[in-house]
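In this view, the complex is presented without one of its protein chains, the others remaining in place.
Labels run A, B and C following the written order; every chain starts at residue 1.
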């Protein structure tokens, strides 16, 4: 069902955890749909220096969370905002069709975290 | 499906044929139902001296025809009138349930033949 | 004893390659394809591969194939599902008088629910009048259902032409292709078919599996309600081994279709000619042109003899065939197909079908030709209808 890359990120997820006193936190999803993603950011000079995630969800949810953190780290906030769910899915060599509802969350969570950072750190 | 006795009478039917100038002839059945039985009698002193049949029909129809001729030969007409379809079926060690419509013909054909004899030979 | 099976329209032996392909799915890859774990994953791929194999044989996309349990289920699903889905559009179905009971009895059941059904008559050869079909179409017609090939006579119906008519009037078109698939080329695109039914055990797969082609975009209410299998189109745990076998059978049939049809047609023609030459007073049932019948099917009536007693005598010589006689079916009426062709009722009772298959050889045919005439003669001499 899942690609090797998905299984790799699912089995050995990168950047699992929380960041204490994170600069930005984003949470998307809904427990009643079975998926919640939370992303924590450490930002320095508009660059994502550290990123961690916590996810309640299926294999695809965990793998996309892991992948999005890998893709975002080191990017500027503006670059990170350009990351799309489709790009995450592609980086994982695709996702099963029936997994689209949760695989569309990872980039959203990242964007939420950036938005949260911007709101709390504006001016 | 059929008992050994049925198959024996079907494979080697006794008394097949016609009797020229028969003393009595009985015919029952209906081509549209797939079964016609014709029985020919030679009667002497109220005793069935010879009997022959011709049958268009299934294995059960042929076997019951054969059996009824064997059972009737040598009997008086009154004895022969007491032969029932059930007795014929029993003599064949039974018949499949779905064959009841045609297996109920053999004794009828005999009785018809006897009736025909009586009608044509009544003083 | 010699055993010669010439009843392949009733059912076929499972082909050895098919059985080999099925075997791993009983005890090793026994999982439920709907399961997430290893046991499920191992088999869901196999089911999808079979779907591709079936699709390829009839030239559709795999997503248009739904696996079912038999031809009868496919026909029930096609008819009942169409009526339920299109009831707002109309209440009229057109079919023929020579369909298999899976279609005819379903139509009768639908009539009880108020559906109107036109049963098109056939001529003495069992063929349809397409002008009559076209004339029967009204603005309430929601379905035309005509079989691709008839199981008793082997008659092939002009499916492409009927498909064109259906398309012209925008009426959905279903074909029961249970007897055709694997024996003659079947192409749902060329034929403009919307729904097509096939059954595994008629082409060397196992009994208990079949498939229905549902053209993309065709609204069809499920027949079997329940779980999400087959994308909600047919509930029930997949018959994995059966499905895998059906796939292989379709692939094999496709690979050898022309060669095998030619080979079997030659045998059938040899049988047909041989019988016509050797036995007097017989009637060929179905289209007189053997090329307008399935390559494997021959149906003849041996006048004056009831079919079951003929079959039993064949059977004693090891020959398996079938009959349109009422006496073999447990009903009181002889074959409705013979009736529809206006075959005399006694001749209908003596109609006999030889349907050849993969295992038949020229020796088989010659053996039948040798054994048959004396049996017919002997039974005729027992028949009150026969006058020498």
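Descriptive notes on the structure:
Heads up, the rule we're going with is that contacts are C-beta pairs under 8 Å (C-beta built on N, C-alpha and C of every residue); 3 or more make two chains touch, one makes a residue touch a chain.
Fair warning: this is a prediction, and the values are worked out from it, not measured in the lab.
Checked against the full complex, the one of C:240, C:346 or C:375 touching the unshown chain is C:240. Remark: the omitted chain is touched by one listed residue; of C:32, C:97 or C:377 this is C:32. Of the candidate positions C:53, C:82 or C:106, contact with the hidden chain is made by C:106. Where subunit C meets the omitted chain, the residues involved are 3, 5, 7, 10-14, 16, 19, 22, 26-27, 30-32, 34-40, 69-73, 75-76, 100-103, 105-106, 108-109, 199, 201, 206-209, 221-228, 235-242, 308, 311-312, 314-315, 318-323, 328-331. Panel shows subunit A; residues 10-11, 13, 16, 27, 31-38, 54-59, 61-62, 98-99, 101-102 of it touch the chain omitted from the view.
Throughout what follows, only the chains that are shown with their structure count from here on.
Each chain gets a centre from the mean of its Cα atoms; for subunit B and subunit C, those two points are 40 Å apart.
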